[in-house]
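Let's turn to subunit A:
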Amino acid sequence: MSKLETVGLTKSFSGLVAVKDVSFHMDEGEILGIIGPNGAGKTTFIHLVSGILMPTSGSITFKGRDITYAPAHVRSRIGIARTYQLIHPLENLKVIENVMVGAVFSKDKSLKAARKSAEAICAELELDGLNRDTTQLSILEIKKMEIARALANEPEVLFLDEVMAGLNSDETKQVIATVQRIARERKMAVGVVEHVMGVIRELTERVIVLEAGELIAEGPYETVSKDPRVVEAYLGGAA
Partner candidate 1 sequence: MKLKGSYIAVVAAAAIVIAFPAFLGAYPLNVARSVMTYMALAISWDMLLRSGQISFGIAGLFGLGSYASALAVLRGGMNPFASVLFAAAFAALVAFALGFAILRLRAMYFSITTLALMEIFRIVMQNLHDFSGGPEGVVLPKIIFDGYSPALYWLCLGGLFLTIGVSWYFEKSKMHLALTAIRNDETSARSNGVNIFKYLLIAFVATSALQGMMGAIQVQSYGFTTPDTAFDANFLMLPMAMALLGGIHSTIGPMAGAVLLGIASEWLKLKIPYGHLVVYGVIIILVILFMPQGLFGLARKAMRNRRKAGANNE
Partner candidate 2 sequence: GTIKIGGTWPLGDITGKQGSMAAQQAVDEINAAGGILGRQLELIVVDDELKADKGAAAVEKLVTVDKVDVLMGGMASGVALGQIPAMKKYGKIVLATGAASYKVEEALGSDANWYFHLHPWDYNQGASYAQGWDEIQQKYSAVKIKKIFLAYEEGAFGKASWDATKTLFGAGGRYVVDGASFKSAALGGGDYGSMLEVAKEFKPDLFLWAGYDADALPMLEQAKAMRFTPKIYLGAPPGWPVGFGTSKLSENVMLYGMWAPSINEVSATSKKFYDGFVKKYKTEPATYFAPLSYSAVYIYADAVKLAGTTETQAVIKALEATKYASPLGQTISFTASNIIKHQGIKNQKILQWQNGRMEVIWPFESMTAKPVYPFPKWK
């Protein structure tokens, strides 16, 4: 059964259609790649699904429940989490508190319980120095912290918007392995937006391709990456 499903999802910004009639679904435990040219609407799509933006038309269902216009915090509480393309640390909170936010408000945990589960998640991601200020973190650590915070929501569906961007390949591999493991353990559906094709190849079983807001291709990476439309619009000679 699909965890998350959209039908005819559309978003326009005063004339410019950023997401156009996108119907897609995500299943339990799958890792889905979302690729497409710059400005194709990937980030906007995640904004729509996570409730940061409201769609112009179309519908979104989560486990059979219509959530098209549900506010963001409600979606987080029922099990949709995400990270952001641009980092969003809460800089007046310690690292551990940053992670606790997810547990406290999405899962209504007490501060004590939240701290415990946050510590566990951080350990899993190999993030330490939890009493530091976020300004002292490197990019890798901030990204880990944001993944940890999203995981602390204990989501059933998780979107990662270019989390590996800016990491070197060593670091990327490490993050990929962790995400894969956690997704498997928790039977979580994960949507990954990336421009580094190596990541997509390693991580995902199925890929959807957006272009100019439209879903133009779908399937395993190997197939999709040979689709002439994808090659022309997105990969160029680089594939």
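With respect to how the candidates were assembled, all candidates are chains of the complex that A comes from, given by their letters.
Rule of thumb we're sticking to: a residue touches a chain if its C-beta (ideal position, glycine included) is under 8 Å from a C-beta of that chain, and two chains touch if they have at least 3 such contacts; residues count from 1.
All values derive from a computational prediction rather than experimental measurement.
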item	value
Chain touching subunit A (counting every copy) in this complex, out of 1 or 2	1
Parts of subunit A lying in touch with candidate 1, wherever the complex brings them together	50-52, 71-73, 76-77, 81-82, 84, 88-93, 97, 100-102, 104-107, 111, 149-150, 152-153
